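Worksheet: the structure to be examined is printed underneath.
All protein chains of the complex are present and in place, except for one that has been dropped.
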């Protein structure tokens, strides 16, 4: 699901109010999700027999997080879920739109599945709109304008995740 | 239905923005419903054989209008209805709460029935809270905390009217 | 003004006041004073004119923060007194879609519900409203999943004679349903594989836009049943030269702007859509400044057929729906730009009202409406505080 950049300003105001940092909101995306000083959180995972560990970094509650390149909606990370899991009481959509985002740590491009979490009500905070390579609804596989809760038990959109589902063939 | 005084401030801000009169909002009630210079609109009606015409005056889109002394909700006057009629597509509630308000023109106190208009959705503008002689829900006949659309086809509150239903015995 | 006085209501109220301290005002006259105000009718409900004034618009409030609460709000955007602006509203649940018939005096909303809020069986309903009373004329349970997305101007459309309503479906197989407005019955649901939306074409055809960069025209027979399908070859690349799905249709010609500022002209006047030509909205210099179209409902036209489009500077991949700082006005015959209107509070969506003195209505960056004179670009006023959350699409009234 999607909104639009300038809507951020309204939300950003309340963020500014919250953090008493009005006037510093140069980067709306960062401001929106409250990432004043973005902590680098390395996320390491056991790989399948590879000699090194796969790596990524960044703040999954920041709109600038690398996986969110084509996201448009409320970040589940702020809603009781995480960047790849849903808030309690919701369910994850089975069909969705995808983006291709570059992990700045390993330089690889990954296919990211923006599965929506469905049910309850809209989360309503940490609205993040990046829209890179987002397309109108005639390219439904790449469109975040469609309510992708359409295949779920509940058609009510709550928030959006960003899940690594594979490596992209090419940038 | 009811809200609370300070909530007005938020709405009042957008009124101020609208009218470019930020800073003049001394009287929140007036500011809320946009009555900067209240036009006096004499409302005259044919009376039942009396020698003179009954009179009242004031701006029914202002929260200060005399009939609204115990109101708490969105004024139908701003919602496509009037002070005593409902917006298109809604229905008027059959049961309600009452107030006793003094008509400043004839000095008499009248019983005012605050029939809610029910259906569609909340009107959401011209929130007016006066609450004079409003009582908690144990005095349901005088309580605007109850959703008085409960007797209507639709239980969805839209806005509030202020209808003269009689003279009060005493002030 | 429709008076819906109910004697039953009055007697209920009268009963209610027994013992509450009420004197019938007709008994309480005083010679030195005017007579008391009479008891008033209870139950009156307003209604609207058969023909809406030119300055009225219908705001498609998608209510993105709370999708249960979407609505269509009828507003007089030229009115300077706030309390007089709102004329009424209709509810529109879960990103419901809206269109209207100028000839029939009807509004059409297709909306969705679960049995219990976000839980239970989900179902879609087409609702027909009377435009004067805003009362529901009929509700029709829908046979499939209607399209649920951010608002689109062509998620529904009427046939040229306004006898058929076309309704987009998506689940995620795409189709549209033909609804007969005379009999108020569903005619048929017709698949449009890989293609979405319902652009009215010719007398009884429907064109949809496809994932391969082409178009699909579905030709209907007199009753609205499928007669033929014709695909138009791709004319754009959905990855490298995508277009907006928001055409302006003038004299049967649909003008589709591309992300990068080209204008594709398609003939929608015949039975089947035909490609005519493309031209550029931007000069070479403007192209170098990356002036591009941008926004949600970024295009509309006035009664004279002039195009209005939101433009953004420094456009790049990802900014296409973010809106812009200017509106450009074009003569579609000469392909010349007539005027640039600077939009001080940012523009996300636009609409243009009817008549010889049209108003340009802008959904601004704060989700309020900025109103301009369309003829000279003069700012008129900002309209706010009408229960607006995300008024992403504005419709003209008729």
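When the chains are written out, they are named A, B and C in that same order, and each has its own residue count from 1.
Convention: a residue touches a chain if its C-beta (ideal position, glycine included) is under 8 Å from a C-beta of that chain, and two chains touch if they have at least 3 such contacts.
Just so we're clear, the structure is a prediction, and the values are computed from it rather than from any experiment.
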I'd like the shown chains that the missing chain touches, ordered by label. A, B, C
Full-complex contact with the absent chain, from C:49, C:117 or C:143: C:117
Cross-chain touch to the chain not pictured, restricted to C:139, C:185, C:237 or C:317, is C:139
Could you please point out the chain C residues that touch the chain left off the display? 63, 65-66, 68-69, 91, 93, 111, 113, 115-119, 125, 136, 139, 387
For chain B, the residues touching the chain missing from this view: 1-7, 9-10, 69, 95, 119-122, 124, 129-142, 145-147, 150-151, 154-157
Tell me, which residues in chain A touch the chain that this view leaves out? 11, 14-15, 17-18, 33-34, 45, 47-48, 50-56, 61, 75, 77-82, 84-92, 94-95, 98, 100, 103, 105-108, 110-111, 113, 115, 117, 120-126, 141, 163-170
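Everything that follows uses one rule, which is that only the chains that are shown with their structure count from here on.
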Highest contact count belongs to chain pair B-C
Could you tell me the distance, in whole angstrom, between the mean C-alpha positions of chain A and chain C? 30
At what distance in angstrom does the C-alpha mean of chain B lie from that of chain A? 45
Cα centre of chain B to Cα centre of chain C, whole Å, reads 32
Enumerate the residues of chain A that touch no fewer than two other chains. none
Please set out, as single numbers or ranges, the residues of chain C touching at least two other chains. none
